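Worksheet for the structure shown next.
Here the complex is missing a single protein chain, while all its other protein chains stay put.
What follows is chain A.
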Amino acid sequence: MTERSPATRRTLWLVLSLVFAFLYIPIAVLVALSFNQGGLPTVWSGFSLKWYASLAGNAAILSAALNTLIVALVSTAIATLLGTLLAIGVEMRRQYGSGLEALIFAPMIIPDIVLAVALLSFFSMLDFTLGLHTIILAHVVFNLAFVCSVVRARLKSFDWSIVEASADLGASAVTTFRRVTLPVILPAVVAGALLAFTLSVDEFIIAFFTAGAGRASTTLPMQIYSMIRFGITPEINALATIVMAVSITALTLSQRLNRGVIGQ
């Protein structure tokens, strides 16, 4: 789009500024208030780190954070493996059946609450004991779909004839994967894993339904949810700031590794 009048250009910049203000002011206010000295969650009364210190002494939050870390790491590891293999399998064939596409796409679009109640019904029908392991089983479902879509995007332009060439030259399938395919897709695999990790750290509804009762399997979002229900406190602001910082770091890293991962 070529020449524009100064008035049009000013309007466009104004739109951009307003949208970014809308997107970032709520977050900025939250972060600022996490450093607030006073006990009132929304009235500024001086800089302090005491809410961060009080988090470190909160056993419930620490155990929830540990649970979240376990769920996120294990589900990401499984999802990265399965999602990558799936992506290679689908792209190798290059015949896209619509049923297969729907199956891979479904976990990304299906409402969380539906998957949550479906899994709860399923686990309770099988008499599964609910806990961290059932959250992990559930999180792999959507995580693998996201990893798969990131890796597939990378494989779209992959030249499969070099895989054949490698096989013709006598390399085993494992060697070919390790020396030919993997180096090409590695940035996408790592980017997909980081994306899966953040999705799992942040996921609330499915974890809530598949965790079962009791503290032992409470994850961080579940803990935050119950804290919010009791009212806003500067402690939640501090916790929210930390969780947000972790997500944003992982995502920025993911984006740098594989340009455009966030756009998927």
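A few points about this structure:
Just so we're on the same page, contacts are C-beta pairs under 8 Å (C-beta built on N, C-alpha and C of every residue); 3 or more make two chains touch, one makes a residue touch a chain; residues count from 1.
The working rule: contacts and distances are computed from a predicted model.
UniProt records the chain missing from this view under the protein name "Binding-protein-dependent transport systems inner membrane component", selected from "PRC-barrel domain-containing protein", "DsbE family thiol:disulfide interchange protein", "GDSL-like lipase/acylhydrolase family protein" or "Binding-protein-dependent transport systems inner membrane component".
In the complete assembly, the contact with the undisplayed chain comes from A:Ala118, out of A:Ala118, A:Ala171, A:Leu186 or A:Leu253.
Note on the undisplayed chain: of the listed residues A:Leu103, A:Ile162, A:Leu182 or A:Ala216, the one touching it is A:Leu103.
In the complete complex, the hidden chain is touched by one of A:Val15, A:Ala60, A:Ile162 or A:Ala216, namely A:Val15.
Remark: the omitted chain is touched by one listed residue; of A:Leu73, A:Val141 or A:Leu186 this is A:Val141. Contacts to the hidden chain, counted on chain A, fall at residues 1-2, 4, 12-13, 15-16, 19-20, 22-27, 29-30, 33, 40-43, 81-83, 85-86, 88-90, 92-93, 103-104, 106-107, 109-115, 117-122, 125, 137-138, 140-141, 144-145, 148, 164, 173, 195, 198-199, 201-202, 204-205, 209, 221, 224-225, 228, 232, 236-237, 240, 243-244, 247-248, 251-252, 255, 259, 262-263.
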